[in-house]
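Only one protein chain is missing from this complex, and each of the others stays in its spot.
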Amino acid sequence: MTIPTSSIEQVIPAQGAMAQPETGKPTKAKRQRFRFVANKKAATGLVILGIYVLLAIIGPWIAPYDPGARGNDLVQPPSTEHWMGTTHLGQDVFSQLLTGTRSVMFVGFFAGIVATVLSVLIGVTAGYVGGKTDEALSAISNVFLVIPALPLIIIITSTLESAEDWLIALVIGLTSWSWNARVLRAQTLSLRRRDFVEAARATGERTWRVIVFELLPNLTAVIASGFVGTVIFAVLSEITLAFIGVTSATTWNWGTILFWAQGQQALAQSAWWWFVPAGLAIAILGTSLSLINFGIDEFVSPRLRSAGKTKLKTADGKTVRMRIGFTPVLNNSAAPHTHATPTPVVPTPVAPTPVVPAPADPQQKEVAP
Amino acid sequence: MKYFLQRLAFYLFTAWAAVTLNFFIPRMIPGDPVQSLVTKYQGQLSSQAIEALYVLFGLDKDANIWQEYVAYWKQLFSGDLGLSFTFFPTPVSEIISSSLPWTLLLVGITTVISFFLGTGLGILAGWRRGSWTDGLLPVTTFLSSVPYFWLGIIAIYLLTGPDSFFPSSGGFDSGLVPAWDQYFIPSAIQHSLLPALTILISSVSGWILSMRNMMVTVASEDYITVAHAKGLTDRRVAMSYAARNALLPNVSGFALSLGFIVGGTLLVEIVFSYPGVGFQLFQALGASDYPLMQGIFLIITISVLVANLLADIAYLLLDPRTRKEG
Partner (left out) sequence: MSEPVLEIRNLNVAYGLGDQAVRAVRDVNLTLHRGEVLGLAGESGSGKSTLAYGLTRLLPPPGVITGGEVIYHPDGGEAYDVLALSDAALRRFRWNETAIVFQGAMNSLNPVHKISTQLTDVLKAHDPRMSEHSRNARAREMLKLVGISPDRMDAYPHQLSGGMRQRVMIGMALILQPQVVIMDEPTTALDVVMQRQILGQLIELRERLGFSVIFITHDLSLLVEFSNRIAIMYGGRIVEEAPAAAIYRDALHPYSAGLLGSFPALRGPRRELTGIPGSPPDLKGMPTGCSFHPRCPKAFDPCAGNIPVLGRPGTPDGATRSVACWLHPTAQPVGR
């Protein structure tokens, strides 16, 4: 009697199952993480984001001009000297864009971190502790959720004496954590009822240990997606603030460029090079972050994955589409797919026309060893 | 009913929180904004008006914070939001009531259109996965990442000009006086088309994406398979079964989106110099007109709360499960 080695694990399931908690978990996690990066959307998003981060670091150094330095070419269209043209003071738009990347990325990430930390603290605590604490924390986050964030940020920042980047980021972070907190609370609630958390609680594990070691690892995807979402929001808010002139017009970011373009009648002069690049830079950054979030979403709920190949070829050359409710029929012939079996020719040690005693034979074989 | 009362209580609580925030924020303003105003309008201010300004700004040294707070509420209930600095001595409430209708109409109509259009396209994209609607997704992703105001700038750049149908700024022809007549209304509509289009294009993609995702999620529910198994028409399965359920989270997600949309539309008004509260806010910012800013913030918040309440009522009507308690 030969058993293929591959099926040995199937024969001894108990061992396989027991071995799992120790070795199974980390490898699985690693594979999953790898799969996330393998997601085409997420990968594209990450690459673009990487470029932006790089520009944020080296941008001010590689900028060909000082972004504030005046020149003699006023409001000139793009040329070999000024790749993105010049402003009303002869400043180089390309240099402004490069230099401004740092401020945008800094505010985005700093606000993202502030909001994420707050949302984890508030959302997870509310979901995990429950009761009165939950009610109070949920009420607070719901209030922040429905108060329109941008006007609130505008009002607060307009009272600040010096609107430095970190202060702006702090204000944005402090006012935009509520949505993530709500999502995290819901996730925590559902996780709390799962076996492994219940088990950890039952063994008298300290609350913070359960949260840090059992809950948070399972919330990673949700937290990450919330972080990315806040970064998008923070970037848009910072640029908006600069555009309406709430923040200082001398620290460069893309909003500042648009502020000057708007204020100095770039539109009336048809100086498209003045306002198009900054807007595109925002849009592409936003798109890359959205792509990352799509990747995370699809990773968390596989239903959203794009259906892959949706058009199929049938055996008679027609094209059918995969869709819910009408399973495609690729081949409608009743010919069997298993050919390898020369049925009637039976290479058995058993009698070719078995009668009742036949089954007894292998059974004896089984008993013998 | 119980659900409705709960929501109502929550919105009242939020309104209270917003007012309280509004009360404390100006107390963080460094310096004495009132004094500079008093010097600016030397002699024109009655001592009573100065008094009221000090209450508003919390610079009333004689009163403790609690008394100030009570006084602030009293002012609010009598409809007094203070006097505007820029349009001194016009009361803030007057300025807001002249600009609010513009914003309400523009934002209200475009938001409703955008919601229905986006939801409709999202239903298509989610139901017919793998068809042309999938091509919509990258475009919508890109559009939803574009700041509203930049799209407005581009629209002005591309579509307006000396002989274009679209005016580039304002809410009506400068030669007209606001009135409900055959000259003013067409002009107002003409001026609002481009801002509306801008808001529509940038906000519709969010609805498309979320509705599409909900459709995809709902489409694999058991009751959808049952509906197919029952031999219902594709239309009925898509609308009455899938879309009807997918709509629920979209309606309840209205709260979050509305805040975003309102924030964005304020900016669109600025770009188009549209005479709504957003443009007003912009002017107030430029002139450090704090009473006007706060009044606008308050009014925006309350409008959003009312809109949320309406969305809640819609949800109540759409989902029988929330009607459980009767």
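Going in written order, the chains are labelled A and B, and every chain counts its residues from 1.
The criterion applied here is as follows: a contact is a pair of C-beta atoms (placed from the backbone, for glycine too) under 8 Å apart; a residue touches a chain by one contact, two chains touch by 3 or more.
The model shown is predicted, which means the values in this text are computed figures rather than measured ones.
K.L.:
In the intact complex, which of the depicted chains does the undisplayed chain touch?
P.N.:
Per the contact definition above, the missing chain touches A, B.
K.L.:
Which residue, B:Ala71, B:Ala287 or B:Leu318, contacts the hidden chain when the whole complex is considered?
P.N.:
Of the listed residues, the one touching the omitted chain is B:Leu318.
K.L.:
Who touches the missing chain here, A:Pro77, A:Gly90, A:Gly130 or A:Gly325?
P.N.:
A:Gly325
K.L.:
Residue-wise, where is subunit A in contact with the chain that is not depicted?
P.N.:
Against the missing chain, subunit A presents residues 1-4, 6-7, 10-13, 307-310, 312, 322-338, 340-344, 346-350, 352-356, 358-359, 362-363, 365-366.
K.L.:
In the full complex, which residues of subunit B touch the absent chain?
P.N.:
Within subunit B, the residues touching the omitted chain are 220-223, 225-233, 236, 240-241, 244-245, 248, 318-321, 324.
In the analysis below, only the chains that are shown with their structure count from here on.
K.L.:
Can you work out the whole-Å distance between the CA centroids of subunit A and subunit B?
P.N.:
Here the centre of subunit B sits 28 Å away from the centre of subunit A.
K.L.:
In their shared complex, at which residues does subunit B touch subunit A?
P.N.:
By the definition above, subunit B touches subunit A via 10-11, 13-14, 17-18, 21-22, 25-26, 28-30, 128-131, 134, 141-142, 144-147, 149-151, 153-154, 156-157, 168, 213, 216-217, 219-220, 224-225, 227-228, 234, 237, 255-256, 258-260, 262-264, 266-267, 270-271, 281-282, 285-286, 288, 290, 293-294, 296-297, 300-301, 304-305, 308.
K.L.:
Per the contact definition, I'd like the list of subunit A residues that touch subunit B in the complex.
P.N.:
Residue positions touching the partner: 139, 142-143, 145-152, 154-156, 158-159, 161, 179, 232, 236, 239-240, 243-246, 258, 261-262, 267, 270, 272, 275-276, 278-279, 282-287, 289-291, 294, 297, 301, 303-304, 306-307, 310-311, 321-326.
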